[in-house]
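As you look at this complex, bear in mind that one protein chain is not there, while each of the others sits in place.
Up next is subunit A:
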């Protein structure tokens, strides 16, 4: 009990000491140059978002007649959202639902598989582990885009193209996630802990779900974030696999809307493309804000060892 009372006092004391010595290793001297670079980087990162938001408030005509980084004559933000959600019988909502399905089942499944496999490879000694490692590194090196067409031909032979499985099954495989979980599990779970659990009579499955999963949580969140982002942004695979618009994810659907502005019979709907893009990034931003706490602890885990 005494320690918990003591701790805040220590924390409070530190800033006072820092003030005296301005260049403590915990609080290095501020560099105007670095701050300037960071400010530039901040602007560089935020300007596209600002542009996206401002543009989403304009009508199609306003988009073409007002400067990009300031509001136009009209404020059509809510009309745009309404039009985006209702255009073409509400196909946007359908695409949103598809994307959510692909992300939940695909990225969720990929994380589960990567966690189980990474744990197994890190904590069990068996023949062929090295070979798995070699294949894994090779798989990380090959970009998914390069495999899209061969995957399409395989799936076509299986009769799976133009189904949700054509997107979900390839999404379940995440070599990078597996690699991450492998490396993370090696450090995060002490062998002694597993031995203790075994001595206490816990089975391997129970050890995985009750002991390992909790210790791996920061790593799992990191893997999940990567998998969610890559599945949410997946473009080339669905572009090739799917030819039914009602199976499209948002990426392919929005591109189709954008391409409507091209060529003979062009019908540009830039206002809907922009508003749709804004709506598309909202869930990703929310996911990052909610999960970044875990992510940071995941990134720094093991750094003191």
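Going forward, contacts are C-beta pairs under 8 Å (C-beta built on N, C-alpha and C of every residue); 3 or more make two chains touch, one makes a residue touch a chain; residues count from 1.
One rule holds for everything that comes next: contacts and distances are computed from a predicted model.
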Omitted chain (choose from "Xanthine dehydrogenase family protein subunit M", "Electron transfer flavoprotein subunit alpha/FixB family protein", "NADH-quinone oxidoreductase subunit D" or "Sugar ABC transporter substrate-binding protein") - UniProt protein name: "Sugar ABC transporter substrate-binding protein"
Residue among A:113, A:169 or A:239 that touches the chain left out of view: A:239
Residue of A:119, A:152, A:208 or A:226 in touch with the missing chain, whole complex considered: A:152
Contact partner of the left-out chain, one of A:28, A:90 or A:138: A:138
Hidden partner interface residues of subunit A, rising order: 60-61, 63-65, 130, 133-139, 141-142, 146-147, 149-154, 156-157, 159, 161-162, 239-240, 243-245, 252, 255-256, 259-268, 270
